[in-house]
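Yeah, one chain of the complex is gone here, protein chain that is, but the others are all in their spots.
Chain lettering (A, B and C) follows the sequence in which the chains are written, and residue indices restart at 1 in each chain.
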Amino acid sequence: MADLRVTIGQMELRNPVTTASGTCGFGEELAEFFDPGRIGGIFVKGLTLKPREGNPYPRMAETASGMLNSVGLQNKGIDYFTEHIYPRIKDFDTHIIANVNGSTIEDYVDLSEKLNRLEKIPAIELNISCPNVREGGMAFGISCPSASAVTRAVREVWDRTLIVKLSPNVTDIRDIALAVEEAGADAFSLINTLLGMAVDAEKRRPVLATITGGLSGPAIKPIALRMVWQVAQVSRLPIIGIGGIMNATDAIEFMLAGASAIQVGTAIFIDPLAPVKIAEGIGEYLVRHGCSKVSEIIGALRVD
Amino acid sequence: MADLRVTIGQMELRNPVTTASGTCGFGEELAEFFDPGRIGGIFVKGLTLKPREGNPYPRMAETASGMLNSVGLQNKGIDYFTEHIYPRIKDFDTHIIANVNGSTIEDYVDLSEKLNRLEKIPAIELNISCPNVREGGMAFGISCPSASAVTRAVREVWDRTLIVKLSPNVTDIRDIALAVEEAGADAFSLINTLLGMAVDAEKRRPVLATITGGLSGPAIKPIALRMVWQVAQVSRLPIIGIGGIMNATDAIEFMLAGASAIQVGTAIFIDPLAPVKIAEGIGEYLVRHGCSKVSEIIGALRVD
Amino acid sequence: MKRIQDCTISKITWLNTDSYLLELDVPDEIPVLAPGQFAEIRIGNSPDVFLRRPFSFLDADVENRKLVFFIKRIGKGTRHLGELHPGETVNIIYPLGNHFQVPEKGNVLIVGGGSGIAPFILLGKELQKKGVGMTFLLGGKAGSDILLTDRFSQYGDVLITTEDGSKGEKGMVTDHSVFTSDPFPFTMIYACGPEPMMKAVARMSCLKNIPCEVSLENLMACGFGVCLCCIVETTEGNLCVCTEGPVFNTNRLKWQICA
Partner (left out) sequence: MKRIQDCTISKITWLNTDSYLLELDVPDEIPVLAPGQFAEIRIGNSPDVFLRRPFSFLDADVENRKLVFFIKRIGKGTRHLGELHPGETVNIIYPLGNHFQVPEKGNVLIVGGGSGIAPFILLGKELQKKGVGMTFLLGGKAGSDILLTDRFSQYGDVLITTEDGSKGEKGMVTDHSVFTSDPFPFTMIYACGPEPMMKAVARMSCLKNIPCEVSLENLMACGFGVCLCCIVETTEGNLCVCTEGPVFNTNRLKWQICA
């Protein structure tokens, strides 16, 4: 049995498999399918300072090997989370990472400060890449100065692990990554969804109430892999790879390209057991390839 | 039977369906499957001033609902085209549009001037969005000043219809579109491929010899639709929609979002008859929806 | 725990050109299924179906470990599912969702349109067990859309409306003469079908001043509460149809039907 542990900032994950924010609720629903102790961590649904009802229905459209969503960060706000949800999930035998969203830099800072009081949150993931709202908004994630400013401001109030989630809707993700690194991030997670759209030809209307939404699933995997690879070439911070990971092979591709860990998102909708199957599959791959530690495959792509 | 004619610059197409550059050779191979007179136009394989061998093998990778290619503009150069290919295809009963690629602005200009001598080329498509080479290079397509400069330079030597093909690998495609419009383009075509990557987990190598390549096929349709919609909101130039169009419904979605015509690309590999089937399908849709002209559906998306 | 299981198709029975019964052999013991609950079925034989599709349980044979679904072919997923062969497997997640509230007594009206009849066999069984009287009102475009009447008639009277009048009374379900009965003999209405139909029925329940439960068929990405895509506006804010529903008392919905 190979050693599957990986390190992201100050966190040690028992294995590189985590679940992506917005695709695993607060972990409780998944606990009906498997023991959360079998995966490395859970990135909970995006939190905001105030409760949010999210966007109107319809909020999703199936696309070729993927889907669009325009959920828009529906959540009951940080205080409800602190009072009602956190107590129920804090003793899961895995890392609970909060996904932090704001519409101003102060929002991000305030939210991080409130999370500071929750002992069992070892890391936050700054979402500066949500295409569906102003809060958590992509506006921060698509320009270097704003990405840098929000990261720097949160860094000042948050000592635990700080992960910044990058938007793929940019000309060059390396620029943003370097700006965020320079501002004090401990790790990157990438990618969030790509801005997309679906049309109902019969009704002659957009499928989503918000017209555009975020594209996820295997359709975006080649783009996500490329971005992880690009960022790994320019930065030494750990990367959490996200985008269309459906099985262990996909996860290994991301790790070879440079990811230290991965998030499983949309795959959960199709197979709630995907995260555990992926963790197992990575273990089998390592044994088959004669590796004793998962770290041996991180960034191990041969390009000569 | 509805009127399927559409106008792009000075060209009138018999129907809105054309074939995308790099996916239909020079039209001759497709003529083995159907009469080119049944579609609106053929965008021939990317041309360069000098012959190019393209990139090394392997040049393609299948992905979820799509594929990556790194062909890299293999072609025998404009002189060979003029002498050997043009004479064979010039009398096809459809529009032959040249896809123009260069690594400097002078290349684009020289190539356009050479094409000026070919009477039966009613339009050129400036490729400033190929992710696989410097020639035809995305470098031009991802910044407003360079996109604008190359368009303006070619506009000075080319009086017929000038189409500029935009890259999706940008933060905001509207900015590029407006710069190109301002520089004198007659129409946009969008999108070219998205930069992606595939990894062979067993071999621990990139699948493509060039590591990254261009992603096409239904996987990218939601992104392409969104970009067509975005550009249609800010510009009144005609748009040729491209990206994962497999059938008439897809084509109609693009037209509703604002495209005046469409290009069929990767779909041809799977069904060489796709272009004619799409043209027929659009006709049937119009009849079913009580439209007498295809122009009635261009940009007709209801978003109230 | 919820189950994720590969089940073997034992039979596919086409009822008309568009609808079929899908019968599955389940490997393990079937848990108690409440009327209105559903499963998420994976359709693995289609090049363009990505997400699972939700379907209510039509019936369950606990003894023989069989689940039966009633499926209407409306798009690619329901088409490809119907092209599978006995012996092939499909993967299902179940049981999902809440269920209809079954009263202890009374006389209920059950209104189904299109594929919206699916949850009502289990409901009929449950009501019968409690001794609650019931009448089914089934609506369709034409007579050939009215299906499984022999099954429903085991539990109660079956009334029919068709838009073209080829079977039962002509018109929509809410045009049926049963709604003119005075006094109105029912203590509750259940409805499932196209949303305009459910709204019309809910409006009737309002007029008659009796409770109404509807089973919503919102678009779902997951079906088990993690994606927040399937929401419906309620008096308590946006709620997930897959976990807080699919069955809702119409007084919780913001349909403004009693205005």
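The criterion applied here is as follows: a contact is a pair of C-beta atoms (placed from the backbone, for glycine too) under 8 Å apart; a residue touches a chain by one contact, two chains touch by 3 or more.
Here the structure is a predicted model, which means the values were calculated and not measured.
Of the listed residues B:M60, B:A149 or B:A300, the one in contact with the hidden chain in the full complex is B:M60.
Contacts to the hidden chain, counted on subunit C, fall at residues 44-47, 49-50, 85.
Residues 22-25, 29-30, 32-33, 45, 53-54, 57-67, 69, 71, 74, 217, 266, 268-273 are the ones on subunit B that touch the missing chain.
In this section, only the chains that are shown with their structure count from here on.
Ranked by how close its mean Cα position lies to the mean of all protein Cα atoms, the top chain is A.
Separating the centre of subunit B from that of subunit C, both taken as means of CA atoms, is a distance of 47 Å.
Here the spacing of subunit A and subunit C, counted between their Cα centres, is 36 Å. Residues of subunit A found to touch two or more other chains are 61, 63-66, 217.
Annotation for subunit C: residues touching 2 or more other chains are 48.
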